[in-house]
Each structure stands twice: as C-alpha cells, then as structure tokens.
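Below is one structure, written out as structure tokens, with a few remarks after it.
All protein chains but one are shown in place.
On to chain A.
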Amino acid sequence: MQLTRAGFLVLLWLFVLAALRVVRSDLYAASGLRASGLPGFRRSEKPARGSKAPRQLVVTHGALTGTRISLDGRPILIGRADDSTLVLDDDFASTRHARLSMRGTDWYVEDLGSTNGTYLDRDKVTAPLRVPLGTPIRIGKTVIELRS
C-alpha cells in the first residue's frame, strides 16, 4: 500500500516535470512569433552571433513594449492594419505606417505615406534610411529598435 501511495505521488510529479519540459522550449524563444525562435533553429543561428547583423526587432516604448520579432529577411510591415507584422494599436499610427526591409545585410526603414511620419532617431524618414543597430525608430507612440 505504501508503495502505491509513493508511486502515485512520483507519477504526479513526473506529470508536472513533463508539463514543464513541454513549456521549456518556449521559455527561451523570443516570443513565439516566428519559427526561428524555436530550439531546432537556435543552433544554426549561433555562428551569426559574432557578427553585427540585426537579429531581432524590439519594441522599447509604447503599448507593445517588450514585444520582440525575430528578423528572417522578410520585410516587416508596421501599422494598424491587421496583416501588419507589428500591429500597432495607436491613434497616432496610420493603417500602413512604415516598412522595414533588408537589402544586402542592412535594414532600411521607409515611411509608407503615414499621416504623422516616422522618425529615425531625430530625423524624419522621407526616403529609405539605413537603420543602424540600436537606433530608435519612432512611430506614433511606439519606439522600436533593431538588436543583434
């Protein structure tokens, strides 16, 4: 009887550990937004770490603060439209506000004709501008930057 009692408790804890194992892989992933955050892809990305290529986009101010999006070479649309990569919920942002796209190894930001404009650091974005690492891009009340 003692054996079954202990056995059941052990199994119960095994379930807890199994559940934690299932969630563990997600704990380190950037935000679950992109497949590249999953552990299988992590290893192949490691060598890139030394170089200064931007690897993610981070929201530093505004309602979405803390959101991270892994960069995988596809352009990133920012705006209030539902199909944007980063959906802003901000009265000062336009439906299609700005786009970040990669050319060569650099990322460029361009304004898509927004009402209130896009600012790279202090400068208003009128033509596509190269975005250096860690430079704030301001869109309405949201500030994003690229990080490696």
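Operating definition for what follows: contacts are C-beta pairs under 8 Å (C-beta built on N, C-alpha and C of every residue); 3 or more make two chains touch, one makes a residue touch a chain; residues count from 1.
Operating definition for what follows: contacts and distances are computed from a predicted model.
The UniProt record for the undisplayed chain lists the protein name "Cell division protein FtsW, lipid II flippase", from the options "cysteine desulfurase", "Cell division protein FtsW, lipid II flippase", "Sugar ABC transporter permease" or "NADH-quinone oxidoreductase subunit J".
Contacts to the hidden chain, counted on chain A, fall at residues 1-2, 4-6, 8-9, 11-13, 15-16, 18-20, 22-23, 26-27, 31-36, 38, 41, 44-45, 63-64, 66-67, 72-75, 77, 83-87, 89, 91, 103, 108, 110, 127-128.
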